[in-house]
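Excluded from the complex is one protein chain; the other protein chains are retained at their positions.
Here is chain A:
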Amino acid sequence: MSARNPGISLDLEWVSQVRVNTQAVLRRAQHYQALKVPKERWQAAWLLKAVTFIDLTTLSGDDTPSNVHRLCLKAIQPVRRDLLHKMNVQREEVTTAAVCVYPARVADAVAAIKAANACLPVASVATGFPAGQTPLETRVEEVVQAVADGATEIDIVINRNLALTGQWEALYQELCQFRSACADAHMKTILAVGDLDTFTTVYKASLVSMMAGSDFIKTSTGKEAVNATFPVAIVMARAIRDYYLSTGHRVGFKPAGGIRTAQESLLWLALIKEELGSDWLSPHLFRIGASSLLADIERQIYHHVTGHYASYQELPMA
């Protein structure tokens, strides 16, 4: 992994100067919506790249060791081996970026990956996911436990109450506590943008999260009404750029929730390339939180290689 974001001390003046014009952002988003996606070999290559950005996720009440095991094995070999072979791509190079599970399933996931003799980060959501409405002590404890179970990435949710009421100091302090509980594990901070009212709040929450040392900022839990959208992505990417310009630290970006088709994933890659530059097109700095997206990408790759459209049964399930 690349250098982490050490964070900086809270700069409230910077936060207070944030201004976002909603309409201008929406107009900018239309530009991405209308982009032409790459074709042919470029499309296949970009889709394979998209696979390497996926945090393959299962976050349901009915998760058990068996479906977590299936998920982990799919994450290790996300694209059918013969398809990769036809494109002359080494299969070791194409795994998803991580698997992402609830804290209680971290041990299962770590065991499954170890048993398969593979090496893949296990991410755990934490801190009262998805609402974050539990006492601070238990939220911190959750992080400590997940790290102890072997999670190397922690997707924490912020306390929306603090963001909505503008208590940036308190939010910063909470996040700093999570960050130190994470120890060596990378901290991905979920802003839950669907709950944050305005783009200006999103931008400010992004800044505070980065100041507190988040390695990634992530759009949403997937459980809110509004999840990852282009306008929100533009706002968060700008905050990342802003932070990078001021501090020199690169912070990653993870849209999650609602990204289901290969076509969409290509637009997301194009957006990142244009807004943040090619440096960010790396699993260290860009992730896509998704579960059903992988199946659609694999079908598109199948079509590129064979010229046929696959039925879902032809591709191994997760």
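Methods note: a residue touches a chain if its C-beta (ideal position, glycine included) is under 8 Å from a C-beta of that chain, and two chains touch if they have at least 3 such contacts; residues count from 1.
By our rule, contacts and distances are computed from a predicted model.
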Looking only at "Queuine tRNA-ribosyltransferase catalytic subunit 1", "Brix domain-containing protein", "GTPase Ypt5" or "Aldehyde dehydrogenase 16 family, member A1", the name UniProt gives the absent chain is "Aldehyde dehydrogenase 16 family, member A1"
Check each of A:3, A:24, A:148 or A:183 against the chain that is not shown and name the one that touches it.
A:24
Full-complex contact with the absent chain, from A:65, A:166 or A:277:
A:277
Chain not shown: contacting residue from A:139, A:160 or A:238
A:238
Touching the absent chain: which residues on chain A qualify?
19-25, 27-28, 36, 38-46, 48-49, 87-89, 93, 238, 241-242, 245, 269-270, 273-274, 277-278, 281
